[in-house]
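For this depiction, one protein chain was excluded, whereas all remaining protein chains were kept in their positions.
Then we have chain A:
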């Protein structure tokens, strides 16, 4: 029996090379776009000629490097690195708690009718609410310490991951479970290795969305009620018209946000072969 079989090894090799070329190209174009944006900034800075309104790129970089290790404000201040670690710690703690709870809640809603009917309206009401609306309330409840920040992230991440999990589980086609059962798998094995497994890419996509929202919330919270974190630093810098430092803080958030999204994208590629291109 020989149906059409292309010499796949060469096909795969060619495809792999093409993919590598494409990713190099993308990297190159992306770097060029960033460089162009910096060039526009630099030209604009010379045109404005006012370091408070718009500092030059080199001045911003100089201050960024300086405050990486030097505290700001000088009295009782923290370094950029410390502030970044504080914000990251809050994000990770709230995100981990929110994701785990969302996974469990979403799976329970998908599996148990009563839980779905009970939780559906609550999640539905919570989701469109901007988490930052809860900041004053959380401060009243938990003070301005870590607990209120982690709770804020948690309540932002929870509905997003819950809905993503529920949606992904609902979207698993019956054909998958049918195929699994008729191949001899038990219903437990099917639940674990087919239904839950098929939902993983959708859940990770939900986690990516939740991570984006988490950065918005944490920066807002640190600006309203905190004594540390990148948001707090940016606010302080703004109060003293330290524009280069504001830009530095924003740059740090950009790098961290990009890094975490990149990690989640790697996770998505690991769990979803169709995402590898």
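Remarks
The rule is simple: a contact is a pair of C-beta atoms (placed from the backbone, for glycine too) under 8 Å apart; a residue touches a chain by one contact, two chains touch by 3 or more; residues count from 1.
Here, contacts and distances are computed from a predicted model.
Per its UniProt entry, the chain excluded from the display bears the name "ABC transporter ATP-binding protein", taken from "ABC transporter ATP-binding protein", "Isoquinoline 1-oxidoreductase, alpha subunit", "Xylose transport system permease protein XylH" or "Iron-sulfur (Fe-S) assembly protein SufD". Among A:23, A:53 or A:186, the one in contact with the hidden chain is A:186.
Screening A:74, A:239 or A:274 for touch with the missing chain picks out A:274. The residue from A:126, A:139, A:194 or A:245 that touches the chain not shown here is A:194. One chain is missing from the display, and on chain A it is touched by residues 1-9, 12, 173-176, 178-186, 189-190, 193-194, 197-198, 200, 271-274.
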